[in-house]
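The complex appears here minus one protein chain, its other protein chains still in place.
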Amino acid sequence: MAGVQTNRLDSGGLIDRSAPLNFRFDGKSFSGFQGDTLASALVANGVKLVGRSFKYHRPRGILTAGSEEPNALVELRTGARREPNTKATTAELYEGLEAASQNRWPSLRHDVMSVNQLFAPIFVAGFYYKTFMWPAKFWEAIYEPAIRRAAGLGRAAGVADPDHYDKAWAHCDVLIAGSGPAGLAAALAAGRSGARVILCEEDFTLGGRLLSDGGMIDGLPAAEWLVRTQAELAAMPDVRIMTRTTLFGVYDGGTYGALERVNDHLPSAPEHQVRQRLWRVVAKRCVVAAGALERPIVFAGNDTPGVMMASAMRTYVGRYAAVPAKRVALFTNNEDGWRTVETTLAAGLQIAAVIDARPDVSPAHRSLASKNGFTVLHGSVSGVDGGKDGVRKIAVSLTGGARAEVEADGLAVSGGWNPAVGLTSYHRGRPKWRDDIAAFVPDGAPPGMVAAGAANGDFGLGACLSQGFAAGAAAAHDTGHGGEAGTAPVADDEAFALTPLWHVAGKGKAFVDYQHDVTASDIELAQREGFESVEHLKRYTTLGMATDQGKTSNVAGLAIMAAVSGRSIPETGTTIYRPPYVPVAIGAFAGHHRDETFHATRLTPSHHWAAEQGAVFVDTGLWKRAQWYPRAGEKDWLESVTREVTAVRGGVGFCDVSTLGKIDVHGPDAGAFLDRVYINTFSNLAVGKARYGLMLREDGIVYDDGTTSRLAEDHYFLTTTTAKAGLVMQHLEFCRQVLFPELDVQLTSVSDQWAQFSIAGPKTRDLLKEIVDPAEDLSNEGFPFMAAREVALRGGIRARLFRISFSGEMAFEISVPARYGEAMARNLMLAGKQFGVTPYGTEALGVMRVEKGHIAGPELSGTTTAADLGLGKMMSTKKDFIGRVMAGREALVAPDRQVVVGIRPTDRARRLRSGAHIIPKGQTPGPGNDQGYVTSVCFSPTSDQWIGLALVEHGRERIGEIVHAHDPIRGEDYDVELCNPVFYDPDGGRQRG
Amino acid sequence: MAEFSWDIRSPLERALVSGAYGAPGDAGVALTEIRNFDLVQVMARRGKAAEMSKAAKGRFDVAAPETPKVARTADATLIWSGPDQFFVLSKGGKHGIGALGQAFAQSASLSDQSHARVLISVSGTKARAMLAKLSSIDLHPDVFAIGAAAATSMDHTSVTLWRSADRDGLAVFSVLVFATFAESLWHTMLDSAAEYGLAINHSEDL
Amino acid sequence: MKYSIFSLARAALSGHKNWQRTWRDATPKDRYDVVIIGGGGHGLATAWFLASEYGIRNVAVLEKGWIGSGNAGRNTTIIRSNYGLPGNTGFYELSMKLWERMEQDLNYNAMVSQRGVINLYHSDAQRDAYARRGNTMRINGIDAELLDLAAVKKMMPFLNFDNPRFPVQGGLLQRRGGTARHDAVVWGYAHAASGLGVDIIQNCEVTGFVTDTNGKVTGVETSRGRIGAGKVGMAVAGSSSRVADMAGLRLPIESHVLQAFVSEAIKPLIPGVMTFGAGHFYVSQSDKGGLVFGGDIDGYNSYAQRGNMPVMEDVCEGGMALMPMIGRVRLLRQWGGIMDMSMDGSPIIDKTPVDGLYLNAGWCYGGFKATPGSGFVFAHLLARDTPHEEAARFRLDRFRTGAMIDEKGQGAQPNLH
Partner (left out) sequence: MRIVCPFCGERELGEFTYLGDAKPVRPAADAGEDAVYDYVYLRDNIAGMMSENWYHGGGCRAWLKVTRNTLTHEISAVEPAAGAGAAKVGA
């Protein structure tokens, strides 16, 4: 049982004291309340030390109360759900939460790697570029492993993420980032005007700084105004409020990325629900009301646990009723910091002193000080005495040179505010400098986007409300919504007077980038070594590259660089702002596209039948295809495939070839069109005939092949390879719509309309006779080789029958409407039983095509010409076609090109492998005699040995030559004979018979 | 001589299990596969868009949609599928490929797609929320009204989507997806809708 | 000052006050023997090799912004020499050998880390293609291994072997491949070249070419005035067409944006470089701990140096498909670089039809690994006026003659390479 919450106030705050929650940090039990973050709960339990820094492993506490936190990073959850580098400041507390500190060993309090601090004089920015070079081998063996182990922060789970993610689209007129006063006012104005509004808030509750700093709006306390406003927005059906949702990026055309943490506030997502959801929001206008981030001042010891941003201090005290320190010192250079005094005193805590870097403070502040018994020191903090357990004493350099000391257990720091210029700058916009607030503000934004309120550099509550309201109204108006927006909420503006102070010179490490341990002297060193450009500075020192993306460090870093290089801050400039605004889980970007659902799956019409037969499937693009059909007792795939080939060659078999691309080419100019896309002629193809066609790319290289049949005067049925189906359709549409718009031709994909089966083997006709209506003439005269026409089948349905052969056998392809595909497979089995019909898969198909010397994917490599493939004669010289001219370039007709030949091993028992190279016999392999490679191989049952195809220089002139197949990567070397690529039935008698 | 049966099988025959799925309680999404329909792609020939429209008007007594919309008659739905082309969706062969040839002989090319697509109807209180996970287009009632259609993609898969007449005051979306992708998209739909609870069915009624 | 652990220790005693600029901040002279446009890795390496190998030290490198501001500073830091076609294979191995001695050559630790590059395969066809490529490598004396499933499982047990859409079957491994710290390569060459007398001139944008009456290039106009040159070399990948246009040249190149991503820093999770063969994803882990990953180019012409969401999603989908353990690791930063996508996917290093102007371009998304090799052969071309033997096929006229070097077999469509 967790103990009492030592640092929790008895009243106040937005936590639910009736809902206690138990949690563990580094194995120790604590309790907090519903409404806490992990950070606020740790504060409430008096925990000061929460993490270790990246390089020096210095002890660190909580610095902020938001997503800009550089220090308080933990491993959240355990096991497969362990999530490294989670900001304790944004992790909502839930019952049973487990978190562990990271980047320390063996424990947070006693971290061995903190020895690095001893080497700090050497471990300056970029020290590693100057050493670890000798001897060269030591880098991978010694230095790098040590560096890698020391670097990194938390540990990833190391096993598959068990949670689900999804992605969704949303559309609106006005998208609003942030629900502080500016964002809410924008939502009110846009919503009342009738616009469709989406408001994204990264916190789990609306209000932004109102939740911490309060104020009076329209005469109401901020909390009451919030309730009223939320009710009004909730009543608008076209206003969508999305909490726990961070707008992280803006992309082209008004597309925004947002991450919704749907169930991160629970131990795990409920069944059927996702952990997080990625939103693609399409918005016509966007109001960035993302507020501003308070910035630290760089001074020695500023990383001591207990040093905290002043606004964060107010948030912990005001919103969470959690006490970071009981005796607080404030170091500020601006009026806003003083609000911390009021919040602290109101909670009954002590103010030790206010150290104000400005020359003077107002009489009101002076009287506040005297009334509450604290001193106001004019000067700067020059050192912090403290350690793992927090701040003890603060050294102050007073204006004029004297020194003072303040005893306090916490130091609140306010260096002013930086508007959140990320979103407005992601299209490589560069923000502009504003002297009055000493900060960068947006200067332009991606189309449709505007910043309002603090995000625009106007920090007063009144200004936030009025600017937000005006921006919301304007956005609604721009998108055609002219409803009555009413009047803007009204509030006073607080004073904001600031004297810039970036860095207090002094002894001791003064941190600019807390997480990456970049100090002020590192920046000075970078300048000294010529890394003056802010981008060089960032890359050399790693400033701003930590998980907080430089939110607390960048501006201070470049201000120091400006000072040491004698330039102004705007001259020094900013680095490029990069999305995402806060780090986003990779799983969310993937959504459900992982595991089996990574990509869609296409199933052939006979898929489920094949699965029933026990087929082994192979992925071919998106398709699952039956690769072979193993039978009981077969010891390996080769035995199954050999049986299938033998069955086809000796009897009859069938194979689902529906994956081929199938395109209806209609229109009076269909023939003329095909003449332009194929190298051979199709306009003269007779109706009822099929022809093999070859397409080139415009650069003269072979693109695709297939048979195309003429079914009517104005109707061709074109087929493509499986791999290129979609691309060929796109290419043909390009030809139709862009290149040859004068032709009257229409294209439709019918790939999914037809279930197509190849039926092959000497008994094909016998089998077909069983299935085709007896009135159809299937004789060689009635249905000769390369005939194609529609036929009736027994049982009344119609099919398309094509007398074409990939296997070299007597063969047909038959097409039926796809929903009959499964019935077709069953009927072929039924009708073919008497002939021993055998279903075969893609492997047997491949074996038979190699035996027949047909080209396929491995030969259609995107680098071969028609002539390389032995098809040069098909190129018509009587017409223009795509690729004709470029195919004639000298290097593409050179005599020494690698061309397709057959190969067979001289040792008949030798197995061949694709990818082996061809070297002349007797020569030592080298780049000068690497003459080609093996493209396709198979065990040929017909030849009773392995055979293959290869691309070989001068191949066709070398038939009969014995060459060397060189396969060093598989440790094989053997002799093969170059031969005619048509191993089977070279004169084609079988397929024509 | 063997007797053949030419059983027609939907590509979703095995994947579709009628009944409830996902989160218990009232189903937020109803998915219904519509089976056994005729679908013909009608594409105007070059320069013949007007003639095709005229032929369509003559045949169906409604104008074929020239923008992304659907036009309904008592026994057919004409669905825009691209510039100068549309689908004719019907039942029972009256407007199948065989029946339409004559009407469009001079003006259009026809292609039978009856087996190339699967038709899924999506409805329920959470239909839009579920479709927002699959479709990048805006389905807000003011933007995608009854009769609106789109040639678009869902989860990288090409579909034709349109909004049919409301049922019980709720929007009904119809999705035509390529047959060989159907089982895959179906599973994605189930995943997307599981958190809302599903009622799954199939029907012969268009 | 020579960099070493000793000089570091000495400097520490004086609070590091004595370090000099890593490279001299030069002011442009009137004339140089060679002017190199582009202060990226390739341009700086060229200058260094001109000075160190060819004794040509009167050299200027002109950079319009800060050195390394182009693709040298926005890539995914992979080095490898696992190419399959004549022309590429030898060149990238030359480059690899130069990587292996770079740090000692330059006295700068570029963190060249040979932790291995593996290309995973998921089908028999892919295996065969990798076998072919691996054999090419072996025939050229380059290390390559074809791993089967068991070997991949042993090396990377965290991949999705349980329920993948496209199961891993094996991989092509080059153990000498790996990564290098990209910025340090730029700074190292700048440091060493500057030390040999090369002028590195930042914030100096070339605005035009100066030619004599014969049309020979004799100098460049810049934002910092006219600079005369005996020869001018262009190494401005990403901007090649724009600069070439000033000389009246049209190139077989398109500019495309390639995105890259880095995750938050985590403790060591993955060993070397991996590429997924069934999706668009490759990844390595930096010494700092971030997963550095990427995928395909966005696919449309762009000079915008930023990408869009579909590709970011596609890349993360590939990552999750390959190793679902990264689901809860967060993407920290996303950026884009502009690639010189050539018409066959291979680079161009050649003289141009304009006398005195030399071209180094068309690196697609493979320029980083080529940095030392590119500098070496470009320096050779500039010094000797003939191509180096390992770059002899990277000719500008190869598209005219048909002698393309097309590893992917995609033809004249740059966005598919």
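By written order: A, B and C. Residues from 1 in each chain.
In the analysis below, contacts are C-beta pairs under 8 Å (C-beta built on N, C-alpha and C of every residue); 3 or more make two chains touch, one makes a residue touch a chain.
Predicted model only: the values in this text are computed from it and were never measured.
Remark: the absent chain touches shown chains A, B, C in the intact complex.
Considering the whole complex, the residue from B:36, B:73, B:125 or B:153 that touches the absent chain is B:153.
Within the complete assembly, A:251 is the residue of A:94, A:251, A:511 or A:754 that touches the hidden chain. In the complete complex, the residue from C:252, C:345, C:373 or C:409 that touches the missing chain is C:252. Note on the undisplayed chain: of the listed residues B:137, B:175 or B:198, the one touching it is B:137.
Contact between subunit A and the absent chain runs through residues 251-255, 280, 282, 427, 447, 698-699, 726, 730, 733-734, 736-743, 880, 884-886, 888-889.
By the touch definition given at the top, subunit B reaches the unshown chain through residues 43-49, 52, 68, 81-85, 136-137, 150-153, 156, 158. Across the interface with the omitted chain, subunit C contributes residues 241-242, 250-255, 299-304, 308-310, 343, 399-400, 412-415.
Methods note: only the chains that are shown with their structure count from here on.
For the pair subunit A and subunit B, the distance between C-alpha centroids works out to 32 Å. Distance between subunit B and subunit C, defined via averaged C-alpha coordinates, is recorded as 50 Å.
Of all residues in subunit C, none touches two or more other chains.
Counting partner chains per residue, subunit B has no residue touching two or more of them.
Against subunit A, the residues of subunit B that register as touching in their complex are 1-11, 13-14, 22-23, 41, 43, 45-47, 109-117, 129, 132-133, 135-138, 140, 143, 155-157, 178-181, 183-185, 187-188, 191-192, 194-195. Across the interface of their complex, subunit C is touched by residues 54, 81-85, 121-122, 124, 127-134, 136, 139-140, 144, 147-149, 151-161, 163, 165, 167, 249, 251-252, 255, 257, 278, 280, 426-428, 521, 525, 528-531, 533, 535-536, 539-540, 542, 545-547, 549, 576, 578-580, 583-587, 589-591, 593-599, 601, 618-619, 697-701, 857-858, 861-863, 886, 889-892, 913-917, 925-927, 930, 933-935, 966-970 of subunit A. Subunit A meets subunit B in the complex at residues 166-171, 196, 271-274, 280, 282, 592, 597, 599-605, 608, 623, 658, 664, 666-669, 714-715, 743-746, 748-754, 770-771, 793-797, 817-823, 827, 830-831.
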